[in-house]
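What follows is a set of notes on a single structure, which appears directly below.
So, chain A:
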Amino acid sequence: MTLATVLIVAAALIGIGLYGALSQQSFVMLMMGLELMLNGGLLAVIGLWANTMGGAPEGQLLAIIIMAVMAVDMAIGFALVTAVYRKRQADVTESLTTMKH
Partner candidate 1 sequence: MDLVTKIIVICAVSALAIFALWRTGAKDATAPQQLPYLGGGTPDTHAWQRYHVRYYSMTLLFIAFEMEMMFMYPWAVVFVEEGGKAMMEMGMFLAILSIGIVYAWREGVFRWQ
Partner candidate 2 sequence: MTTFLAALLLILFLSVGFAGAAVADRAIPAFLAGQTAPSWRLSLADAVRLLQTQRIRTEAPDALLWWLAPALYLALAIVGLAVIPFGQDLVAIPSEVGIVVWGSCEALTIVAVFMFGWSANAPLALIGAYRYVAIGLPAMLLSMFVLIGAALPAESLGFIEIVEAQRTVWNVVRQPAGLILFLMLGLAISLRGPFDYASPEDLAGGVTADVSGPGLLAWKIARLTMLVSVSAVTATAFLGGYLGPILPGFVWLLLKTAVVLLVLIWAGSVFARMPPARMMSVIWTMLLPLSFLMLLVVGVELLLWG
């Protein structure tokens, strides 16, 4: 378990997340892609913190901030999905292109 292997695992998670975020048609699945990318980011941050920062608390704080970003992203994302569904009865990204009536 060296720093390089941890970071490569994180990179793999980010790659899969990017694929999901780009390819999925529905909002909710798109958000899963985003979450997976943040997951990789979290792992990378903690890996770097544990191996290069000598335990400086800012690294942990950054991890907490990433988690807060996830929470905010989910709450606002789902609220938007609900609002769009209420108007459009659809949850796919294409439906937004006609949003301007």
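Picked so that all candidates are chains of the complex that A comes from, given by their letters.
Convention: a contact is a pair of C-beta atoms (placed from the backbone, for glycine too) under 8 Å apart; a residue touches a chain by one contact, two chains touch by 3 or more; residues count from 1.
Just so it is clear, the structure is predicted and the values come from calculations on it, not from any experiment.
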Ask   = Of the numbered candidates 1 or 2, which one touches chain A within this complex?
value = 1
Task = Provide the residue numbers of chain A that touch candidate 1 in the complex, in ascending order.
result = 64, 67-68, 71-72, 74-75, 78-79, 82
